[in-house]
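Excluded from the complex is one protein chain; the other protein chains are retained at their positions.
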Amino acid sequence: MDIKSIQKQLADFANERDWDQFHNPKNLAMALSVEASELVEIFQWLTPKQAESIMSTDENEHVKEEMADIMIYLIRMADKLNIDLERAVTDKIVKNGKKYPAKS
Amino acid sequence: MDIKSIQKQLADFANERDWDQFHNPKNLAMALSVEASELVEIFQWLTPKQAESIMSTDENEHVKEEMADIMIYLIRMADKLNIDLERAVTDKIVKNGKKYPAKS
Amino acid sequence: MDIKSIQKQLADFANERDWDQFHNPKNLAMALSVEASELVEIFQWLTPKQAESIMSTDENEHVKEEMADIMIYLIRMADKLNIDLERAVTDKIVKNGKKYPAKS
Partner (left out) sequence: MDIKSIQKQLADFANERDWDQFHNPKNLAMALSVEASELVEIFQWLTPKQAESIMSTDENEHVKEEMADIMIYLIRMADKLNIDLERAVTDKIVKNGKKYPAKS
């Protein structure tokens, strides 16, 4: 995924709509969490089994869109805060590996 | 960002710890939303101005780690649901462009 | 507020709709968090000042309804888990008082 290119698109998108004024990291974190809850809402009354077959239901586009919204706010926020998302992910996986050693 | 490669790492990570049993999409959506709230928590009592300079404070690593956690669950969930995240993002940006036309 | 009487109403409401099967504490906690995000959504792009005058806007009924939804799930969950909400609140205020001593 070309994060830089998506960040450029999202910055242009915000600028063309005068939305940049709203995109401080506090508001972006809130918006991200609201989108995460919209994803949760799709699954809230389902059994784990039903949840697993969500992509064979009418909700499949909805799931994709909510996941895209989360990604969009995450990428936008990383741009605003000058965070290298890929590196942050790689570093976190290493840290998790130390915190939770694999069973041998 | 090489999503496929990260997905492989995360799948191996889960398998080595017998965590795959917990990673149904309902639980992953919940976990993602919990991480999103941990990001929100960093900003909750800050003014918008203070939020903007968060990366010059002691919280900078914390912000990176919470954003990484959100990305990790999002990438893992996309793997489980067979969703092409990059495409989902691109499609959503197009859709948003139609929903919110730019000012001319 | 007569919690017991509201719990009775909510239990009847769920029974009459065969919803009791969905109301395990995991699902109720999810539903509660989704409602909390719907409340957050109302405020996400507002300045703190705009947020303070929300009740003089068209959103005033919306705010009330989202807060009611949160309370409803909280009261329902307390019923399911046999938790005395009033006592839990009183105990937590005492605990907070010890954790955060008042300035003298």
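By letter and in written order, the chains are A, B and C; residue numbering begins at 1 in each of them.
Here, contacts are C-beta pairs under 8 Å (C-beta built on N, C-alpha and C of every residue); 3 or more make two chains touch, one makes a residue touch a chain.
Just so we're clear, the structure is a prediction, and the values are computed from it rather than from any experiment.
Listed residues B:Leu10, B:Val40, B:Ile54 or B:Ile83: the one in touch with the omitted chain is B:Val40. For subunit B, the residues touching the chain absent from view are 22, 27, 30-31, 33-34, 36-38, 40-41, 43-45.
Listed for subunit A, the residues touching the missing chain in the whole complex are 30, 33, 47-48. The chain not displayed touches subunit C at residues 1, 3, 6, 9-10, 13, 16-18, 24-27, 29-30, 32-33, 36-37, 39-40, 42-43, 46, 48, 51-52, 54-55, 63-65, 67-72, 74-75, 77-78, 81-83, 85-86, 88-89, 91-93, 95-97, 100, 102-103.
By our rule, only the chains that are shown with their structure count from here on.
Centres computed as Cα averages put subunit B at a distance of 26 Å from subunit C. Subunit A and subunit B have centres, each the mean of its CA atoms, that are 3 Å apart. In subunit C, the positions touching at least two other chains are 30, 33.
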